[in-house]
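The structure appears right after this line, and notes come after that.
What follows is part of the complex, with its chains left where they were.
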Amino acid sequence: MKNLKDKVAVVFAASGEIAGAVARSFSQQGAKVYVTARNLDAVNELAREIKAGGGWAEAAKVDAMVEAEISDFLEKVVADNQRLDIVFNGIGADYNEMGGRPATTEATFEQFMAPIQKICGSQFLTSRAAARYMIQTHSEGTILLLTAALSRSKLSNVAGITAASVAIEGLTRVMATEWGKNGIKVICICPGAIMETKRISGWIEAAARQYGMPLEQLIAQYKSLDILKTSLTLKQVGETAAFLASETGVAFNSHIVDVDCGKLNIL
Amino acid sequence: MKNLKDKVAVVFAASGEIAGAVARSFSQQGAKVYVTARNLDAVNELAREIKAGGGWAEAAKVDAMVEAEISDFLEKVVADNQRLDIVFNGIGADYNEMGGRPATTEATFEQFMAPIQKICGSQFLTSRAAARYMIQTHSEGTILLLTAALSRSKLSNVAGITAASVAIEGLTRVMATEWGKNGIKVICICPGAIMETKRISGWIEAAARQYGMPLEQLIAQYKSLDILKTSLTLKQVGETAAFLASETGVAFNSHIVDVDCGKLNIL
């Protein structure tokens, strides 16, 4: 039985690895999936792959930071389907793009605000637009946000991204509170570090170079906080997101869901 | 696709409403379900119902407070199946059975300790026995515990049950930490008040009588903390438990999972 049969899902910032995995899982559970990003080539490739696997997908160029593009796109989706069931925004912050990881004494105001404006701001824009169309079409849908586990940690030189991550969690709770009366669920997933992503494997390689440590040692150090012997995979994040958006996932709402297979340092 | 196909599940204290719903969901997802309780009639009836629905079930008289009964029963299950995939213990505390809800200034030491010994103690016994047999049979299974939402609230005259609830959550984290290396997941579900259960509907009726309030008003008051218009059902709790025990639920481990559709008073 497919959990998302006939559901209409839109994935923003779908060029990222997590969003790609989520889109694939939505499709595997039977949803029609619209995959969008600034990088049209990336989402075209993703859509092709989904269709090759027997799914329904359509790619579009949408900048998840630009309100008009988001709104126009959702309007078209709603015009075509008369409904909007699931929205996921996979926007992330790349340290390089954000000016590296400056010490907080050195970070400029703009460097500090950049991830908040980008990732928290984008989640605000896509969630708000999604809610408007879900309310308008009486779709009792699910809005899925994405945060990072550093919302619950104490790390150095990540002031902006940490502030953005917790801000997204606070935003999740307010939006769930407001839109629950319309039957809309709002959930935020918080994946642990996924070793197979380019971002995390890139960090580890960079850190290994920087500190002159063997790569295996650093990987072991990362994995030492994993409770299970196995580590979280992209596919598992996608499947969890698909479950949360399904009817059987209804018990989750306003939740910040740690998607991490258990971490020793995250309660 | 059934998520728990061929899995061997044991439900302790299965005469309760939550445990019954969990057992039914395990079965609907394809698991072989052993339902046990002190009250053999109740679990016989549950097993009959599951089998009538096309599932596999077997009932047995096991007191989830008695170590030897638990261990003997699991030994038999493992002898028959060479594996043990899922264990859920639905033990709960009934206020009446616990001496009512005395003010903490009035509660005796025995009244305070009773729910801790009963519900936290029983979760310890069944989880520990489950882990032993899962380790012995190399079953990388899931142990599901049950707590109550008052672990996260400030209510009067519930010292013992509150202490028991949080103790179960702490126990969950320690056990997950210890048994993760054996591939065993340990998760605790924390359902919100379920209006359709006899326990909650009984409380509300009793409170309505006590305070001379119309039943509808009290129900509305209870529901006023629900974010969604709909309220949590037993079936949803069962389905959530079945998901958590399935392979796609692997991202959850050591988690305390609020199963409540979103509550205004629970972060």
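When the chains are written out, they are named A and B in that same order, and each has its own residue count from 1.
Everything that follows uses one rule, which is that a residue touches a chain if its C-beta (ideal position, glycine included) is under 8 Å from a C-beta of that chain, and two chains touch if they have at least 3 such contacts.
A quick note: this is a predicted structure, and the numbers were derived from the prediction, not measured.
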{"item": "Homomeric complex, total chain copies (2 given)", "value": "4"}
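Criterion: only the chains that are shown with their structure count from here on.
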{"item": "Equivalent-chain rotation between chain B and chain A, CA atoms, steps of 5 degrees", "value": "180"}
{"item": "Euclidean distance of C-alpha centroids - chain A vs chain B, Å", "value": "31"}
{"item": "Partner chain A, residues of chain B touching it in the complex", "value": "1, 173, 176-177, 180-181, 183, 185, 226-230, 232, 236-237, 239-240, 243, 248-255, 258-264, 267"}
